[in-house]
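A short worksheet on the structure shown next.
Note that one protein chain of the assembly has been removed; the remaining protein chains are unaltered in position.
Think of it as A, B and C in the order they're written, each chain with its own count starting at 1.
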Amino acid sequence: MKYYRTAVMLLLFIGSSGAVRAQAKKISATKNAVIKFAEQRQQELINLSDEIWAHAETALKETKSSKALADYAEAKGFRVTRGVSNMPTAFVAEFGEGKPIIGIMGEYDALPGISQQTTPTKAALKPGAGGHGCGHNLFGVGSLGAAIAIKELLQQGKLKGTIRFYGTPAEEAVGGKVYMARDGLFNDLDVCLDWHPDVEIAANTQSSQAMIDFTVTFTGKAAHAAADPWNGKSALDGLELFLHGVNMLREHVRPSVRMHYVIQSGGDVPNVVPEYAKVWMWVRDSKRDGVEQVFLRVREIANGAGMMAGVESTVTVQTGDYELLVNLKGAEALQKNLEILGPIVYTAEEISFAKKIQEESEVPQTGLNGAIHPLKPTRKDPDNGSTDVGDVSWVVPEISLVVTTAPIEAPWHSWAVVACGGMSIGHKGMIYATKALAMTMVDLFEQEQLRKNIRSEFEERRAGHVLKPYIPDGPPPIPAE
Amino acid sequence: MKYYRTAVMLLLFIGSSGAVRAQAKKISATKNAVIKFAEQRQQELINLSDEIWAHAETALKETKSSKALADYAEAKGFRVTRGVSNMPTAFVAEFGEGKPIIGIMGEYDALPGISQQTTPTKAALKPGAGGHGCGHNLFGVGSLGAAIAIKELLQQGKLKGTIRFYGTPAEEAVGGKVYMARDGLFNDLDVCLDWHPDVEIAANTQSSQAMIDFTVTFTGKAAHAAADPWNGKSALDGLELFLHGVNMLREHVRPSVRMHYVIQSGGDVPNVVPEYAKVWMWVRDSKRDGVEQVFLRVREIANGAGMMAGVESTVTVQTGDYELLVNLKGAEALQKNLEILGPIVYTAEEISFAKKIQEESEVPQTGLNGAIHPLKPTRKDPDNGSTDVGDVSWVVPEISLVVTTAPIEAPWHSWAVVACGGMSIGHKGMIYATKALAMTMVDLFEQEQLRKNIRSEFEERRAGHVLKPYIPDGPPPIPAE
Amino acid sequence: MKYYRTAVMLLLFIGSSGAVRAQAKKISATKNAVIKFAEQRQQELINLSDEIWAHAETALKETKSSKALADYAEAKGFRVTRGVSNMPTAFVAEFGEGKPIIGIMGEYDALPGISQQTTPTKAALKPGAGGHGCGHNLFGVGSLGAAIAIKELLQQGKLKGTIRFYGTPAEEAVGGKVYMARDGLFNDLDVCLDWHPDVEIAANTQSSQAMIDFTVTFTGKAAHAAADPWNGKSALDGLELFLHGVNMLREHVRPSVRMHYVIQSGGDVPNVVPEYAKVWMWVRDSKRDGVEQVFLRVREIANGAGMMAGVESTVTVQTGDYELLVNLKGAEALQKNLEILGPIVYTAEEISFAKKIQEESEVPQTGLNGAIHPLKPTRKDPDNGSTDVGDVSWVVPEISLVVTTAPIEAPWHSWAVVACGGMSIGHKGMIYATKALAMTMVDLFEQEQLRKNIRSEFEERRAGHVLKPYIPDGPPPIPAE
Partner (left out) sequence: MKYYRTAVMLLLFIGSSGAVRAQAKKISATKNAVIKFAEQRQQELINLSDEIWAHAETALKETKSSKALADYAEAKGFRVTRGVSNMPTAFVAEFGEGKPIIGIMGEYDALPGISQQTTPTKAALKPGAGGHGCGHNLFGVGSLGAAIAIKELLQQGKLKGTIRFYGTPAEEAVGGKVYMARDGLFNDLDVCLDWHPDVEIAANTQSSQAMIDFTVTFTGKAAHAAADPWNGKSALDGLELFLHGVNMLREHVRPSVRMHYVIQSGGDVPNVVPEYAKVWMWVRDSKRDGVEQVFLRVREIANGAGMMAGVESTVTVQTGDYELLVNLKGAEALQKNLEILGPIVYTAEEISFAKKIQEESEVPQTGLNGAIHPLKPTRKDPDNGSTDVGDVSWVVPEISLVVTTAPIEAPWHSWAVVACGGMSIGHKGMIYATKALAMTMVDLFEQEQLRKNIRSEFEERRAGHVLKPYIPDGPPPIPAE
């Protein structure tokens, strides 16, 4: 997930979760099979996760990580197509045939500059290198594990249809799923699933923010800043006016809107009137409609600022996300399986590890939240975060899970999350996700009515909207080595 | 003069001025006649000046002042045309016929809110009323006195041609001369003269600044500022951005440019997103070309600011002045007459009055500057002031005089200048001006070659430029009573 | 109410309201008495309301309106104290003695510049004069009517205790209640009530926004804007920077915050560097704590802006409101009486009048909402409006009613509300308020337990907070005639 999720703590449920487990209803043979599969292959999956954790490759450079996952899937008998959507590190792995087709997504890109050992205090593994500060090593493997568990049942003839795993790169940057969704790779699915590492366990019922990621550049005319500044047109003047305009716009947008920016280029040396200046900016709102209205105003502000400073302004959209289209029918099916599985139970060592991280991070030392709480009602405005799962959710019904892999209030995208993702706290969450996702896929394969209900809710929510992603034609720019 | 003149003090000349007078060359009979005339009619002219000083009527409301001057001219035998250029308080008074036609201008508008008695400490005559803080009571009468002196000689057949006095209202506001010049009232003149009260005596060799006076209004859409500000478009946002842009432009204009503004309207109550906002602004530079370039940029800034705030912007030119076209040949002729007249000599009482004013005004107590100094070279950039004489100087060669009527460094446009203009310091300066202007007009009537030289310098300087004043069609708006 | 209330339309209840009335429970004799009283004195009350509607006096100048109400109360036997809290138009009218003491408030100030006839199209009664665009003519009389109805019962010995009417001026400006609350005038009350004209009928369960009303002035040093601007310190520069800072602060306040301002003084003439500039600003948030935090930042912004421009900045608090402390126990008691009274039923003429107003106001022609809907849950953040009832609600439990007196979505503070307040739509709402308030007061006098429950909720909510209003010592400045 690009931006951390505000942890909603429901510690009161921890105590009662043992009881939930105790009263667990009878579980079907097929669900029992996927749970058993996850437990038997646990070490194999953990090894694969640790390998990707160690690679810690950043967006669109996940060459080894992508290959490890694709090779593993191939070894398990999946048909693998690599380099889909013109991204070398994107792939699709498929098993079985015919309908229904159930998809599941996995991410594996790391974040730059936060290399960390599996210790509860900050200590770089390779100084300057990347780290899995968003837990995508667990995400990719956990999802693939669930896909393989389903494959076993398909192979054994206990389920019928197709399972398809999507290796989706660059979630932290351009958003690989946005390109894959644009290219129609999800179109024939009945339902798609994903999960994400988090500080709690929940069947997601909340949307995410729609957003647009863009730059504004200004191009003027250089001049000697002391000798003849009147012959110059300052690109930086344009930029400063643009930002003033954006800050004024804040009064005139709804409270759910967020606009934030950095200055990427603001002149070279004081002695020259700057002929080039650049802002990198994001606009977000609860819905794409809202974000588009604001973006239109921002475009006008850029035009106006250029005119004021007598310079050229150019707005370039880099990428964007749709808000996540929630599917409550899907979430309810997932929630039932969470309640069957019950809470995650942590050892004293794990709790102590978590508290040490919390101490270092200067947040309350409340340990880990392994509880299952009841399905939450969908809020009008989502928490402030965006994800490229949003685009997928507008072409296929999407079921999203979050599972605890880090301490309560752990600072996301930091060494703290990297540390947990390489040891048992992360591993436990991943195996739990494998089970919950596979169980829910069993339901989806087995229950036509469930698929119909999910689809019908989906169609009602998207109301005929056709995906128009915020990306340029062609593939994303692949970063140079 | 709209804006005070920076006093350049040349006290060193004061001592020698007696000597200058002593060595005065033989004066022609005609010049002697105008000098004598001014001395004989001195009290009559002073009475008229004091009457206008007491009226203290502001721009375009100078009804009594204008009438007093026009009646006086008429009584002296001039043909008077009142209400020229559709301004009720503008008039032309003419005597004689045929060429040459020599013009001379007089102003008589006061400034609001600076009523003052003839005392050297601040004391309002009528609290809240206007006052002659720019000495225009002296200006109008001094010029008319010179015109009448010439009329005497024309009547006596000692000179040949036409003398024409221009009663030019509203110098402190819209600039009556701008309208009169546009309407061609000066077109048939050979030469025009004017003078202005000051803190020194000089044949003017400096230009003045070209300027444009305009407003920028912004019109948006009101909304409840707390309940739904996102439905409003703030005119005030547009205004604030406009001003930011103007302040950035300062880096990119030549050092001779001046831009200054006030906010005339910035919203009614905080609870409503302002739908209207207004700036009043002046742009100046040494030449009209420069001011036009800057004004073009300011227009773009207004457009851009409107676009940024999503509101309408409207730039409305109110008036403007050309820079004064200096005429050195004319100034040299005038300078010779100043040197004949010699310095103004003040009494101990006058000097003490002046020093008291300086004490009250917190400037050095250096008294009065009655000296004549040599002609100054024309500077590349003028002092920072503008005058509607500028427009006249582009249709006819213009000779400008300044004469001391107030203490050195007296704050212009203040009670201090009002006080002096109603007592002997002002009176002395006025009668001095009457003499110097009349003597110079004698030269102009008598010397065809001088007129030719002046005209030829004029034509070279204006280089075929055709006057395009910065005023709307029709007369200026006459202020309501 | 200072700022209009967002109308929440619940038209679906209109149909069922007849049924509600039909099933009306038995009504006690005392309640029946006050209902009957209101109906019998209806014309008298309407006449008084129409008189105040015609006076249309603005804040702290409500001399005739205040006198009319106080005289009426006196005539009915109340002990009247005029000029309380050093405000000539504030008064208290009391009847009875001993505990309990129940208070009820009435407003009577009009808004400037919206004079209007009782026609459904815009037509000034006296052009330029004020108008009751917030329905305070109804507010004052409706409340006093209820107080008199209670007085009858006290006089008849059917109730025991004291009824006290507060004549509270200047709600639209400084907030008379803020001064009266500060001065302890409400301290000995058991409960206080008020109502307000609106576009729906409801026992209020929502808070209002806390706010601070203040000015920021900047004082610099004048200089000639063309000749020596480097000797000036522009107060306007300080103001512009202050506003830029405020607009940047918007990113760093919670979404519930509102900040809005107008420029009241921005320089006199372009030719002078402005030495004085002034902003009038309001800051609001859901709670006083929030508003104080923002205000602290705004003070720093003013300081910093002054320092940047080299000028003095002064922040002057004018007034402020606490958020309303909701009392659900009180609202429930009121709601029961509303349900007993049932909806307001309008005639075809009234509905047509309302629709014409809606047509002229360019809002949907949905007529009038006379329905009673169930008590609404209290929202976390209130609608965006503030009231000086807020301060009262922190010293005594407060019960607030709103009653329909204008069409759905009628633009508040406009001619439309003035028109309705002078004819039967307004009158009906007022008499309805008289009944509902009197009935609820009957409950309060009769039920000690209800008073205890209300008090106990109040004490829990205010949690020991001691009122510190945002006003200077002494009385508010009384506007000159």
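FYI, contacts are C-beta pairs under 8 Å (C-beta built on N, C-alpha and C of every residue); 3 or more make two chains touch, one makes a residue touch a chain.
All of these numbers come straight from a predicted model, not from anything done at the bench.
Among A:N303, A:N384 or A:S424, only A:N384 touches the chain that is left out of the view. Considering the whole complex, the residue from A:L153, A:L236 or A:M423 that touches the absent chain is A:L236. Here one chain is not drawn; of B:N247, B:T366, B:S424 or B:Q447, the residue touching it is B:N247. Only one of C:E39, C:E97, C:D188 or C:E251 touches the chain withheld from this view, namely C:E251.
Check B:T63, B:T215, B:S256 or B:N303 against the missing chain and you find that the one touching it is B:S256. Within chain B, the residues in touch with the undisplayed chain are 244, 247-248, 250-251, 255-256, 259-260.
If you put the missing chain back, the residues of chain A touching it would be 2-4, 6, 209, 213, 224-229, 236, 240, 243-244, 247, 258, 260-264, 266-271, 273-274, 277, 280-282, 284, 383-386.
Considering the complete assembly, chain C touches the hidden chain via residues 229-230, 232-234, 237, 240-241, 244-245, 248, 251-254, 273, 297, 300-301, 303-310.
Criterion: only the chains that are shown with their structure count from here on.
Same-residue interface: chain A and chain C share over half of the residue numbers found at their contact.
Nearest to the global CA centroid, when each chain is reduced to the mean of its CA atoms, is chain C. Rounded to a multiple of 5, the Cα-based rotation taking chain B onto chain C is 180 degrees. Using the mean of the Cα atoms as each chain's centre, the chain most removed from chain B is A. Note on chain placement: the centre of chain B and the centre of chain C lie 56 Å apart, centres being C-alpha means. In terms of their C-alpha centroids, the spacing between chain A and chain C amounts to 48 Å. Multi-chain contact residues of chain A (touching two or more other chains) are listed as 244, 248, 251.
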